[in-house]
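One structure is given below, encoded as structure tokens.
A single protein chain has been removed from this complex, and every other one stays in its place.
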Amino acid sequence: MIKKVVVLLSIIGLIAIFMPMITQFQERENLNELATDYVNGSIHELGTPNVVTSVIVTYRGLDTLGEVTVLFLATVGVGFLLKGKSEDKIEISASELLETTSSVLVAMIMVLGIYIFTHGHLTPGGGFQGGVVIASGFLLMLLSNVNAKMNHSIMHFVESLSGFAYVGIGVTGLVLTVGFLSPKILPLGNFGDLFSAGAIPVIYSLVGLKVGSELTSILVTMGGEK
Amino acid sequence: MIPGIIIGLGVIMIAAAFAAIYFKSLLASIIAAGVISLLASVIYLILGSPDVAMTEASIGSGLTTVIFLFALHRVRKGKSDD
Amino acid sequence: MANTLYNVAAIIALISIGLTFIRMLLGPTAADRAVALDGMTIITISLIVYIAYYMNRIIYLDIAIVYALMSFIGVVAIARYLEGRK
Partner (left out) sequence: MISTLILGIALLIIGFYAMLTQKNLIKIVIGFSIADTGTHIIIVSLGYLRGKTAPIIDNAVNAVNAVQEVVDPIPSALVLTAIVIGLAVTAVMLSFIVEMYKKNKSLSIDDYQELKW
């Protein structure tokens, strides 16, 4: 009985918190000052067509570094909790249709992932999305081939190397130019080209590799392979 | 046309949320939760943030469903109730 | 004329999403629900292409590609789970 009352009270409290947000809602007409600065700076100073990318990589670069750290800690946590239990794998082998299709598809999925994170400053893609697509390619390999073995040392090597290079580029920006993770250590190039926008594509590709290897590690651990 | 799409998808999403709570089978709950993420990605696209739409389409619908399924497989090993 | 046709197509896509959703709610077995999810994602891709046309941004088509890929992998995972549960 008392449980139901507590649940009802918390739901009513939640509705009371959000009610003013609905009743006093006014649609904004213009960008605020900070957003105006970000849009102008991203287009005219950094030469990045996708403003969200430049906010993530440059203006809020420290947040992204912290986020990659949180993802790394989650990977370590999952690996620590589920270590050494390889008997839970799906044993039944896949059908021939799935095996043949996936052997063709995996390579194309990898190419799509690389396209997404190298074009992060031009298209809606980026490091996180590309990393997830690469991890899904490994997942398809894991699902279609029961005997597939992931080489963990290569995965850990890619992950630590990309993390190290990410921090290294940040420190290089601190030494050579104005601040930590500044993309101006490379020339800006033409607006809209693949090799433009300074170090933003390099940083986002490193983030993509790191996220991809971390998510692959989470999936492999949860999928039951040791 | 866009308000119609938002209202239609919103009704389906709320129905899927209730279904995810009240389904007896855990697999059906997971599929319903996947439907919420899939349709949320269209909502983000209408709201003008394609970056978020792409992330939600890849993470919310793909990887979260798969991780839930892996956990369910480990928990339900040896049982075959639906 | 072309705009009217596109709007009619979007309405048909919405109705089809509703119908596949009803099948997902009713579906007696898990396989019915997985097939309903697959059909729903394919119809939703057409809705995304409609939105890309309506808002006049060709760049939104990238999302449709990723959406198709991830829904395929999700359905493959569900199918493998159902296969291994016997």
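All chains are identified by letter, namely A, B and C, in their written order; residue positions are counted from 1 within each chain.
By definition in this document, contacts are C-beta pairs under 8 Å (C-beta built on N, C-alpha and C of every residue); 3 or more make two chains touch, one makes a residue touch a chain.
In this text the structure is predicted, and so the values were computed from the model without any measurement.
Within the whole complex, touches from the chain that is not shown fall on A, B, C.
Summary of contacts with the chain left out: across A:98, A:116, A:169 or A:211, the touching residue is A:211. In the complete assembly, the contact with the undisplayed chain comes from C:59, out of C:11, C:59 or C:82. For chain C, the list of residues touching the undisplayed chain reads 55-60.
The missing chain lies against chain B, touching residues 3, 6-7, 10, 13-14, 17-18, 20-21, 26, 29-30, 33, 36-37, 40, 43-44, 46-52, 55-56, 59-60, 63-64, 67-68, 70-72, 74-75.
Counting over the whole complex, chain A has residues 6-7, 10-11, 14-15, 18, 21-22, 25, 27-32, 34-36, 38-40, 43, 49-52, 55-56, 60, 63-64, 67, 70-71, 74-75, 77-78, 81-82, 123-124, 126, 128, 191-192, 211, 215, 218, 222 touching the chain that is not drawn.
One rule holds in what follows: only the chains that are shown with their structure count from here on.
Remark: chain B and chain C have CA centroids separated by 12 Å (rounded to whole angstrom).
Chain C has its Cα centroid 24 Å from the Cα centroid of chain A. The set of chain B residues touching two or more other chains comprises 50, 53-54, 58, 62-63, 66, 73. Touching two or more other chains at once are residues 90, 124-125, 129, 133, 136, 139 of chain A.
Contact residues of chain B toward chain C in the complex are 1-2, 4-5, 8-9, 12, 15-16, 19, 25, 27-28, 31-32, 34-35, 38-39, 41-42, 45-46, 50, 53-54, 57-58, 61-63, 65-66, 69, 72-73, 76, 80, 82.
Residues 90-92, 94, 98, 109, 112, 116, 123-125, 129, 133, 136, 139-140, 143-144 of chain A are the ones touching chain C in the complex. Across the complex, chain A is touched by residues 49-51, 53-55, 58-59, 62-63, 66-67, 70-71, 73-74, 77 of chain B.
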